[in-house]
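Here's a structure for you.
This part shows subunit A:
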Amino acid sequence: MSLAIHIVLLIALPLLLSCVIRKTKALMQGRPGPPLFQPIFDLVKRFRKGETVSSTASWIFRANPLVGLSIALVVAMVVPWTGAEPLARGSGTADLILIVYLLAMARFFSLLAALDTGSAFGGLGASREAALAVLIEPSILVSLSAVALASGTMDLSVALQSPVRGTVALLSGSAFLLAALAELSRMPVDDPTTHLELTMIHEATILENSGRNLALIETTVALRTAVFFGVGVQILLGKALRSPDNAIVSAASSAAAILMLGCLLGVLEGIAVKLNWRRVPSFVAFSTALAVMSAFVAAVGA
Partner candidate 1 sequence: MTMQFHAPEAAITAILVWGAACPIGLLRPPGAARVAALLSIAACGLCLTAAFLPGGIVAVRPPIGLAGVAIGFRVDSLSRWFLGLIGVVGLAASIYSPGYLKHLRGRARPGFVWSGLTLLFASMAGVATAQNAIVFFAFWEMMAISSFLLVATEHERQSVRRAAFIYLGATRIGSAFLMAGFLWAHASTGSWNFHDWILRGSDASGPAALILVGLLVKAGSWPFHLWLPIAHPAAPSPVSAVMSGVMIKTAIYAVFRLLVMGGVEAPWIGWTLVAAGAISAFWGVLFALLQHDMKRLLAYHSVENIGLILLAAGVSLVARQASLTAVSDLALAAGLFHTLNHGVFKALLFLCAGTVDANAHTVELDRLGGLIQRMPWTAATFFVGSAAICALPPLNGFASEWLLYRGLFQLGASGPSGEIRLVGLLLLGWVGLVGALALACFAKAFGISFVGQPRSKEASHAKEGEPAMVGASVFLAVLCAALGLGAPLVWDAMHGLGFVRTPQAWTLPILPLTLVGALSMALIWLGMRQLARGRPTRTYITWDCGFGALTPRAQYTATSFAQPIVRLFGALYRYEMEVVVEGHGRRHFPTEIRAESSHEAYLESKVYSPALGTVIKLSEGLIMRLQAGSIHQYLLFMVLTLGLLLWLGGVL
Partner candidate 2 sequence: MATFQELVGLAAMASLWMLGITRVRSMLWGLGAQGAALGALLLFRGINNGSIGETLLGCAVIAVKAIAIPVFLNWSACRLHVVRDRGVGLGPGLAMLAGALIVVLCYFKSGWFSAAGSVSGNAGLAIATVLMGLIIMMTRRLALGMLIGFLVLDNGIFSYAFTQTPGIPVVIELGVLFDLFMGVLLAGMVLFRVSRSFEHMDVLEMRELHE
């Protein structure tokens, strides 16, 4: 039962989240914006279109969307980001190191795919994304393991659902969400709707993708956004959202929290300006500092 809820949310929530973010942002900018479900229509349209592939591209370029989406799917299935019971709970599949490295694998493919077409923009995006990852990875690892420390297991499906001290939850949850903003290429690190290639990070890496290919990547992005937000919500508010008897209640409250977070992001994207690329390290450093603090409290604080 609980597993079924997880699967349903896995399918519905990511799309809904991207709709919510887009709409809030439009409202914040003082325009009515497209219909709420426009992102879904766009996606469907793209899936039904043909595609153009660069003649320089190799199998890496073709494999990238497939690898990215299947990794995102696997991660979304085993990580308890919805508050409901994930697939194979407690089997060690949702190991935090494994999850981080699966995402690293997806990144490896996307970096290579960006370089594959021989476009200068691809190189630019890949180079920046690689640098961002260097900044983010320690923060994500440390904040997640600080949370997992209390339960003594690296299996997120157990660790995220066991009690964590409030201070640790607050510190590592904020560290994780800040890192997630950078990892997901959202404001203020990267503007997903930018139009000038020279300021792009993520968009520059997928500049050559079109049609079905692009639709796959956009699905992946939506899924990853939802999973990262979900994990952040579970760390920050897990204790409050969990209701031991009723799976539907805890899943619904988690989903609501995730959508709330989406609204928050929309507001942020409406009012914030994109950071200068050279200032991004200090932004991520803030997240790293929070993560180190959370590790300190988790390890030393008795």
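The rule is simple: a residue touches a chain if its C-beta (ideal position, glycine included) is under 8 Å from a C-beta of that chain, and two chains touch if they have at least 3 such contacts; residues count from 1.
Picked so that all candidates are chains of the complex that A comes from, given by their letters.
Values in this document were obtained by computation on a predicted structure and should not be read as measured data.
J.: Which of the candidates 1 or 2 touches subunit A in this complex?
T.: Of the listed options 1 or 2, subunit A touches just 1.
J.: Flag every residue of subunit A that touches candidate 1 in the complex, lowest number first.
T.: Answer in residue numbers: 47-56, 58-60, 66-67, 69-71, 73-74, 88, 91-93, 95, 97-98, 100-102, 104-105, 107-108, 111-112, 114-124, 126-128, 130-131, 133-142, 145-146, 148-149, 152, 154-155, 207-208, 211-212, 216, 277, 281, 291-292, 295-296, 298-302.
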